[in-house]
Structure formats: structure tokens, C-alpha cells
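Submitted below is the structure of interest, expressed as C-alpha cells.
Note that one protein chain of the assembly has been removed; the remaining protein chains are unaltered in position.
Chain naming follows the written order as A and B, and within any one chain the residues start at number 1.
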Amino acid sequence: MERGEEKMSNIIETPEQAKQDATYYQALRELLLQLADDDLLISFRGSEWLGLAPHIEEDVAYSSITQNTMGHAVMYYNLLEELGEGRADILAHDRQPDERRNGCYLEKRNGEGMYLEEPYYDWALAVVRNYFYETCKKIKLEAIANSSYQPLAHVARKVLMEHPYHLAHWKLWMKQLQSSTDEAKKRMQTRIDEAWVEFADVLELGNLATDMRKHRLVTISEEEIKDKWLDEVKTILVDLPEGPVGKKYGSGRNGEHTDDLKQALDILAEVYNSDKAAAW
Amino acid sequence: MYNYVEDGDSKTTAYVEHDQEKYDAFMARIEAGEKIEADDWMPADYRQALIKLISMHGISEIMGALPEKEWVPKAPTLRRKLGIMAKVQDEMGHGQLLLRVAEDLMKPFGKTRENLMEDLLNGDLKFHNVFHMPTKTWADAGMVGWLVDGAAIMSQTNMLDASYGPYQRALQRICQEEVFHAQHGESIIMALAEGNEYQRSILQESLNRWWPALLMFFGPASAETTGSSKQDIMIKYKIRKSTNEELRQAFLSKYLPRVFSLGLTIPDETIHYDEKEEKWIYKQPDWAEFKQIIRNKGPKSKERLRLREIAYENNRWVRQALAQEPVNV
Partner (left out) sequence: MVKESDFYQVYEVFSRRGNKAPMQHQFSLLAPNKEMAMVMAQENFMRREDVVDVWVVKQSDIRKMNSEERQSLTNRLDNKQYRTTKGYGYLRQKWKEKEQGMLDEKEIMSWKEVKKK
């Protein structure tokens, strides 16, 4: 056991147990929101791509990944629902931007235009974003697979089962596009450089990071997550950008977001908002 | 989802010398219920009819993903978001299966998927009339899954014994997935039909708007209605079994009792089942309008083609980048 880690390697089995310690509960709640919102936002952006991918076979394959990812978000929202945080659908559809905990880079629009009109979406952004995210996701999942909160550890192990395909898929696209035409290389590098100054909050755990670690909700620290991620992407990136990974738009973990999140939520909840009391 | 509707001249002309002996042997195989494969000898009009049918069917699936897709990011619950995403993904998948079948048939002409996309964008390859229509509300997402897919299931199951092997095998896969689609659509509709006043109102409004397009789905009853119909050749070569009107009647018989059971009405006061004639009597849709729609002059034709064109052109650099093998895989 590391220094500074409380002698509370206790296993927490149920929501009721989790509620007995306020700091434990707050850290757990925060972590679940981060995990759920990350998966929701990136899968929302993925759902906008449906029907517009570079070729048909890829369209089908990408949509499976998007569905899996949204399925993962559902599992985390369900854990929050079990904790008494409200119904999963309300958590997904009916929270204000400043209550959202996803990393800012994940809410970014897919490119110029909108999916209904003039969607000049950028496949380089899709590839870089998904590769960076899935790499980070693997590290985090492994860090919560032995979480003190058993229901969460259980979900993480399940998600890890279908995650290797996601990573393999995007890794192949990274390799393919970085080693092809000059145009592709240039487009990829532009998106990699852009991600480099925006991606940091995705790797972070927010204000309660210390509590999460202390209570063994996650089994590695924020710094270790960053280091592992960097080691991994170094093996794939042909040209590593200089400097540390930044968070140009602040930290989504603390509710700081761009206008792109509002744009996403307006679409995501359009029908839901038309009649919140209705059963759909 | 699909139905074969002829319009305009074919751009591809098959050159297969007429060989009576081969033709007779071919017809004997058709009559015996054998399956024809891509590299078997086949008469020019058989190949031609198949290319037209299957490329239109395939491209209609791809174009058909667009109207429903409008509601994918907007679906009102997580469960609905996932369900409609899986459904629209299937439609893209059906397009993939069918275009592969069409591509193999076009091989002797040196034509590929690239050519099909170009034909679509320059207006030579038509897509199905229903996919030129707008989807204005969430109820439309349900209506497409329920009645539009219902009509599609009717026409696709009718070809499950099609004489062309690759098409028939693709249809087996497609129809199995359509069972999921049918229930997906019913589930959305059921929630609206049993929902509040607002939900019921958007459902009825949607049905009213879609009704003419649903009648048009199966194409005109005979060539006189629009000036051309290739249904005879499809039956002669055992590609499908029933005529347009037979399929429409079967659709009405299967679905109208369900429509009425939900308390919905049809925007046609004259519609009724004539016991003596044993058929549904209904007001004909405007077939002149139908002709305009499938010539890409429908309410949403231009927008949908524009979406497809942007997706195609905007991603060209990606496909170009695929020409090279990736290193160190």
C-alpha cells in the first residue's frame, strides 16, 4: 500500500455502503459522471457521422463502436441511478452544460457544418479523437477494474471485454493515414497538433482526483494515467508535437465547456425537451 | 427496402449475343428453380434487369439511411438512441450487401461502386420514392420503421426465392434483420399511440403525410399508369412472384387492421375492403407526382443528394489515402 493511502482498502459492495462516507460518495459520484459524460459525448458525435463515413463498410463498423460506447455510458448512468442521482435518461438528457463533466475535446464538433446540412466533417478529427480517447479509456478502465466500488469494477471489466476492438480499429486508421498521401499526412498532423493543446482534461480526474485515489476508486494516479497515455501514443504518432498536453478550453471536469457542448445538448435533447413528462 | 420501378433509359447496354441454345438451357434452369450465379451465362435483359433492380435497391438503402438518421442524434431516450442507431446502421449494411451483389453483375462492363455513386449523384441512378420525403417529427422516425419498412418487408420477402443466387442470399440476411426493424418501428409507434395528446397528434399527422408515399411505394399497378413498368420481366425470370398491385393489396391487408386498432385514421374516406371483389378499394395517389419524385424532384431530393455528395467528395482524400498499404501493421 502506497504512502498517503488511507487504510481503507475496504470493498464497497452497495450504494448504501457508499453513502456512509460523504467524501467517498462525492468522489464516486464525480468519477461516474466523468466516465458517463465522456462516453456519451463522444458517442453523440459518432452518431452524427452515421451515413457520412468515407466508405460504406467503415460506416457500419464505426457505428458499432459508437453504439458500444453509448452502451457504456448507459451502464455508468445506471450506476448513478442506483445511487439515487436520478433516472439515467434524465442524467443524460437534462443536465445543464456547467453540470457536465466530460472533457472539452470530446464535445468538439465533427468539423464544419451540421449533420443535417452541409456536413463538412473531418475524418482526420474522427480518427485522432477516437484514437486518443480509446487509448486513454483503456488506461482508465484498467485503473478502475479493481476499484473499491464493486459495481463500478464490475462494469469496467465488462467494458474492457469489447474495448480491444475499438482501439485496434482506430490504431489501424492512424497508421494507414499517417503513412499515405501527403495530403493525408498533413491533415492528420493538423488534427494531432490541435488535440495536443486540448486533450489534457480528458486525461484528468478533476478536483476530487486525490479523494478518488485515496479511496481506491481508481488504482493509479492522474499523473500515471498521463504518463501511460503518452507512452502509448508515442508508439503510434509519427511526429510527436512539442510541449506538454494542454487544456486550451479549461477543464470539463470542473464544468468548464465550449459552445459546442451546448450545440450538442440542444440536438441530443430536442425531442426529450419537447415533452419531458411523456413516455417515449 | 425496395420495389422495382422503371424510369428512363438504362445507361448500361449489355452486349451478349443472343444464343437460342444457351437461352433455352438458362430458361430450363430458371423453370427448375435453380439459382443463377454471377459468372453463369445469362441473357442480356436478365443481367440488365438485375443490375437496375439491385443497384437501385442498394442505393435506396444508402439514401434511405438519411431520413431516419436525422433522428438518430435526437432520439428521446438512451434506449431509443441505441435502437435507432442500430437500425440505421443495418440499412447501411443492407446497402453494402446489395451494392456488392450489383458490383459483381456490372463487372463485365468494368463498372464499380465508384460508378454507382457517380450515377446517383448525376441523376442516372434513382432511389426509392419514400426516401425523397421529409421526416419532420419523431413520429416520422417511427412511421419509417413501421409502415415504410413494413412495405419494404412485403416487397423483399416476395423475392426471397429469387432466381439470382447472390441476390437471394443477400435478401435472406436482410429479411432476418427486418424482423428487428419491424418491431423497432412498432415500439416507437406504440409509445406514441398510447402516449399523451401531443404524441398522438404527431403520430396521426405523420401518417396523414406519409399515406400517399406508402401507396406509391409498390409502384403503379400497370404500365399505363406511368408509361413504363418492368414488372413482367421480373416475374418471367422468377426474380419476384407478385405484381405491384398484389403486393400493395397484401400490405393493406396486413397493416390496415393494425393501423385502425391503434385508433388511427387513413386520410382517404373512400378506403374500404370490398368483400365481393376481395380487395381494398382506395383513392389512387397522384402518379404524376410519383414520376416527379423519382426523377429527383421530390420535396427532399436535392437536400439528400447534396448530403451524399458532400460525404462522398469531402472524404475523397481518405479513400485516396487507402491506396497505399499501411506500414508496420
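By definition in this document, a residue touches a chain if its C-beta (ideal position, glycine included) is under 8 Å from a C-beta of that chain, and two chains touch if they have at least 3 such contacts.
Owing to the predicted nature of the structure, the values given are computational and were not obtained by experimental measurement.
Within the complete assembly, A:Ala168 is the residue of A:Ile11, A:Ala168, A:Leu240 or A:Ala279 that touches the hidden chain. Among B:Asp40, B:Asp232 or B:Asp286, only B:Asp40 touches the chain that is left out of the view. Contact with the chain not shown here comes from a single listed residue; of B:Ile30, B:Ile59, B:Leu82 or B:Leu97, that residue is B:Leu97.
The chain that is not drawn here is touched, among residues A:Ser148, A:Gln176 or A:Thr258, by A:Gln176. Checked against the full complex, the candidates A:His55, A:Arg87 or A:Lys214 give a single residue touching the omitted chain, namely A:His55.
In the full complex, chain A touches the omitted chain through residues 55-58, 60-61, 63-65, 165, 168-169, 172, 176. By the touch rule set out above, chain B reaches the unshown chain at residues 37, 39-41, 86, 89-90, 93, 96-97, 100, 103, 112-114, 170, 173, 177, 319-320, 322-323, 325-326, 329.
Note that in this section only the chains that are shown with their structure count from here on.
If you average the CA atoms of chain A and of chain B, the two centres end up 37 Å from each other.
Residues of chain B touching chain A in their complex: 62, 65-66, 69-78, 80-82, 85-86, 88-89, 92-93, 95-96, 99, 138, 188, 191, 195-196, 198-199, 303, 306-307, 310-311, 314-315, 317-324, 326-329. Against chain B, in their complex, chain A makes its touches with residues 44, 47-48, 50-57, 59-60, 63-64, 66-67, 70-71, 73-74, 77, 88-89, 92-93, 113, 115-121, 123, 172, 175-177, 179-181, 183-184, 187, 267-268, 270-272, 274-275, 277-280.
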